[in-house]
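All protein chains but one are shown in place.
Moving on, here comes chain A:
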Amino acid sequence: MGNVRNIGTIILQIIILSIFYLIGTWIQAFFNIIIPGSIIGMLLLFLLLMTKKLNVNWVSEGSKTLIKLLPLLFIPATTGIINYFHLFSGRGVLLFPIALSSTLMVILIAGTVSQYLGRKRLRNHE
């Protein structure tokens, strides 16, 4: 019985999250801005949580479930590559080394810079 109630809570909370998504897409369409509706919805939800207009317990279970399922939600988009195999012929092959090297650079520089700043901060505190 507890399990059924749990699933009910999750579904209800996901519905609350969809309201934020809908409002986000409306705002995006109305003001014609580049930032996607989902991000606007996220910022709105964050704002309401911060100003204590909305209790975090109203959305935390639904949010936890969705975030846990992220890899599953990405599968269909990844599979879309079936239709674009032809892009990787000829010069398109170069896209792979470009994606690989630039991604590794991003990881290294973001990690190194923030670790360096973190250490400096610790030293200043001593």
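Definition applied: contacts are C-beta pairs under 8 Å (C-beta built on N, C-alpha and C of every residue); 3 or more make two chains touch, one makes a residue touch a chain; residues count from 1.
Here is the rule we go by: contacts and distances are computed from a predicted model.
The unshown chain of the complex is recorded in UniProt as "LrgB family protein", chosen from "Ferrous iron transport protein B", "NADH-quinone oxidoreductase subunit N", "LrgB family protein" or "Sugar ABC transporter substrate-binding protein". Touch with the chain that is not drawn comes from one residue among A:I7, A:A29 or A:L100, which is A:L100. Think of the hidden chain as still there; on chain A it touches residues 14, 17-18, 20-21, 24, 34-39, 41-43, 45-46, 49-50, 56, 59-60, 62-64, 66-67, 69-84, 87, 91-92, 94-96, 98-115, 117-119, 121.
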